[in-house]
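Note sheet for the following structure.
Of the protein chains in this complex, all but one are displayed in their positions.
Should a chain be cited, it is by its letter among A, B and C, assigned in written order, with residues numbered from 1 in that chain.
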Amino acid sequence: MDGEKVIDAEMIIGYLHRSMEKLAEERTYTQNIPFTDRTDYLAAMTGNLAYVMAVEKLMEIDVPERAHWLRTIMAELQRFASHCMAAGTFANDCGTWQTPVMHMIRDREKILDLFEMACGARLTTNYMRIGGVSRDIPPEFLPAMATLLKELPDRVSEYEDLLLDNEIIIARSRGIAVLTAEEAIAYSLSGPMLRGSGVAWDLRKADPYAAYDKVEFDIAVGTNGDAYDRFAVRMAEMLQSLRILEQCADMITEGPIHARMSTSTVQPVGDPVAPLVIRPPEGEAYARIESPRGELGFYIVSDGGPAPYRFHIRAPSFINLTPLKKMTVGATIADAVVVLGSVDIVVGEVDR
Amino acid sequence: MPILAEWYDFRDLGNAMGALQDQILDWGAPDWVPYVVSGIIAVVGILLWLLVSQIIFIWIERRVIGLMHNRIGPNRVGPMGLLQGVADAIKLLLKEAVTARATDKILFWAAPIAIFIPAMVVFAVIPFGEGMVLSDLNVGVLFFVAIGSINTIAVFAAGWSSNNKFALIGAMRQIAMLISYELVQVFAILGVVIMVGSMRMQDLVGWQADNDVWMFAIQPLALVAFIIAGLVEVNRSPADTSEAESELIAGFHTEYSGIKFGFFYAAEYFATFALCGVIVTLFLGGWTLWGVEEWVPGFLIFLTKLYAVFFIFIWARGTLPRLRIDQLMTFSWKFLLELMFVNILVVGLETLIWREQGYDAATVLPIFGVINWVLAIGLVFLWARMLGHGTPRTAGKRATLTQELGAIYYEGAGSPGA
Amino acid sequence: MTKFLDGQEIAHQIEQKFPQAVVDAQPEFAMIEADKLIDVCTFLRDDDDLDFTFLNSLTAVDRLDTFEIVYHMTSMRLNHLGSIKTSTSEREKPVVPSVTFVWPGAHLQEREAYDLMGIVFDGHPDLRRIFLWEGFAGWPLRKDYLNMPGHMAGLERFPGEPGKKLEGRGNVDA
Partner (left out) sequence: MEDTGTVVAFWTLAIMTIGSALMVAIVRNLIHAVVFLVLSFMGVAGLYITLSADFVGVAQILIYSGAISILVIFAIVLTPQAGRDNAETSMRLPAAILAVLVATMLGYAAVETAWIKCGETARLPCFPDAEGFDGTAQAIGNALLDKYILPFEIAAALMLVAMLGAIIIVRAEGTEGTAEE
């Protein structure tokens, strides 16, 4: 730094590096599922979903209808909760004394209660299984979600009015860390970072997985790729998630929650249909979903054994950090904090 | 003014003090003894009041901000958490005051004291009641500004001696802001002094009592500028860039711990009390309330107003995000200062006409009030637009929603769907 | 729906431009010669009907005798996903050309592959370890990492502990 101005920015990471990719090679496919919620601990459901979809792609299992709906509901709830944290802490970096964060965390708590109702855990859910979901949702889940969906939309629009039109937040984040559309694509950014720069690319629309092709929603896009637009995109996505959840709530079908697997020996809880040890055929698969931070992909190479031969996680937070130096050099210290806030990284995912 | 000026007339503690002084003289003490005695009693009284209200206000502030955050706030220590302030004080006392090896020992030790003194000395001038002002300087208001300017040195000493890069940046930021907002503060006070005609605090209060009008009704612009400049000087919420947690850990008092940090913490609160006191005296009619002070003791009215203004500061702290240092500077130089020049020009003209023609106050003051209010609102909008506030660049905007996959909406990328 | 462009089709396209660049074409990927990688990638990115402007992910896989680098790419305009691979059989100091100039997004991912797998990307502007500290001995993600001669798995539990051979899944000669 030279006085207030930042001359050079160096990223020192690796403090939370648990070498998940090495550990995963020692454990069977089902044992690896808990790893995936600990990479992006703010969006555990989407982590599980991505890994499970990769293995299903490898073994060509087709998941029953109700499991698709349950996965979509859980993924969208997780996106809303994760964006609550992201938007709140961004406003915090702009200097508000934790007021917006507290309000948003209060909403996030309600969603975590829903998770607890569905799968017993609030943060590290470990809810999805290869071929379906581990448990069906209790009868009082949908009514609880319905009441939540009644009150959340106007609360989010209240946050939008309070934060997006706030004179000081506009002054603090407008024009900071601007990335053009071409740069965003070249730096292979994804999620709100990419859409903030104006590129309308959302994997839920481009490559619809689970039940996303049956629901109606829009992609939120910013126009001039600065910290303010990424913040606006996240707020708009929260509203879209609520819209998806309403449609899922009344379109969900009854039926089995887990695919019938061929070598079914030991069965999991409830209506057990999956074998404890899964041996996918030799080959490789790359499956990716739209996690709240971007394109979360799992590249699995299998050699027919019980454990994956190579287990690679394409972490959006890690790759979204590539242009960090370009964004912060030249700005002041106060801006550097806002830039990091707008990138919205989760260190567990950056370091894997 | 007090109906019965006996010593037991508690509407104004000044009477008791006066009676005490005569008593000492009767006992044949030399003439300077009563001054010393009353001085000490008054100082001890103010200090006690300050400490007690600080402890209460630590609790109130954290409680109010807690409620704003939709959480409860401190309720562990003592009934309803009331002893939170005391707990903080004891904690700070017991904590070990670490001095880093590479610090500049003498300055590092002197800085907290140097910050604490101005925060205390300012109270010599603030009138709590009709007779209750420690030293009735007839340059009272100027004294307040002068003492305010001293803590720039103390801030620099703290930042420089703790030999820590962020502390120095914090100190430099604070100095830059103090200097630029001192000008605004002086001009805001100038407007008031021109209209009242004297710098003595008691005259200011007296003038507002006689004309049965509060100064902020006549000069809103001066009040707004004074509050903003005060917020910056005391470095509270929207302008707490010098100890912004997210950027500079704790600004110039990063290296301090234990009771030294306690001094900084207390100094910040006392400075805010002093600021609220001056705001109340200058703009909100000090200890008068349209004749109510005949019955209700003057200093109680003064304290309620003071705490009300303090509440506004807490409210600002709970809601407003922080401005960047250069935005704060441009705000002061390019916006507030010009408004203050215009304000003084207008007020000067008004008082000139008023004094020359010799109109009586009742007719002319409402007219001045209206003129100034219209002027204030018009000026703020006009000047803001001139500085580019109304333009789309600074308007809040939602994200655009689209169904078109792969389309590019970037302003620089030409039409969508590229 | 994102169309998965299979290996043969990509290999066919590349054949026209660079005759002997493609080593082998599988349904999932097209194996490309290591030294022709840079111009193939620039071609893939700039060609209009392929238009792979977005690099999804870059992964290094240790196939015991060779190192494979897998590139997944997407085209946002045409909404299709393709993947190519290169491989190098060098064990001691595997060198692969760096694609950071084609896709700047590969910058950190290549540093990660270097840090965990030991693959040197020549032409990379700033090839340093990204997760582990500079003095770390060995490349953790390699299959034979656990019993590299004399190297402890990262931290010695106490100074001077002899380099024990750990039986792990990965010892090659077991």
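One rule holds for everything that comes next: a contact is a pair of C-beta atoms (placed from the backbone, for glycine too) under 8 Å apart; a residue touches a chain by one contact, two chains touch by 3 or more.
Worth saying up front: this structure is predicted, and the values here are computed from it rather than measured.
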Omitted chain - touching chains that are shown = B
Of B:Ala29, B:Leu51, B:Ala97 or B:Ile153, the one touching the omitted chain in the full complex = B:Ile153
Decide which residue listed in B:Ala97, B:Val139, B:Leu337 or B:Ala384 touches the omitted chain of the complex.
-> B:Val139
Determine and list the subunit B residues touching the chain excluded from the picture.
-> 30-32, 35, 104, 106-107, 110, 137-139, 142-143, 145-147, 149-150, 152-153, 156-157, 160-161, 175, 179, 182, 199-200, 330, 387-388
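Keep in mind that, in the parts below, only the chains that are shown with their structure count from here on.
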Would you mind checking which chain's mean C-alpha position lies nearest the centre of all protein C-alpha atoms?
-> A
Could you tell me the distance, in whole angstrom, between the mean C-alpha positions of subunit A and subunit B?
-> 46
For subunit C, write out the residues touching at least two other chains, lowest number first.
-> 76, 79
So which stretches of subunit B touch two or more other chains?
-> 405-406
Show which residues of subunit B lie in contact with subunit C when the two form their complex.
-> 405-406
In their complex, what parts of subunit C are in touch with subunit B?
-> 76-77, 79
How about subunit B: which of its residues touch subunit A in the complex?
-> 65, 68-71, 165, 169, 172, 237-238, 241, 244, 246-248, 317-327, 389, 393-413, 418
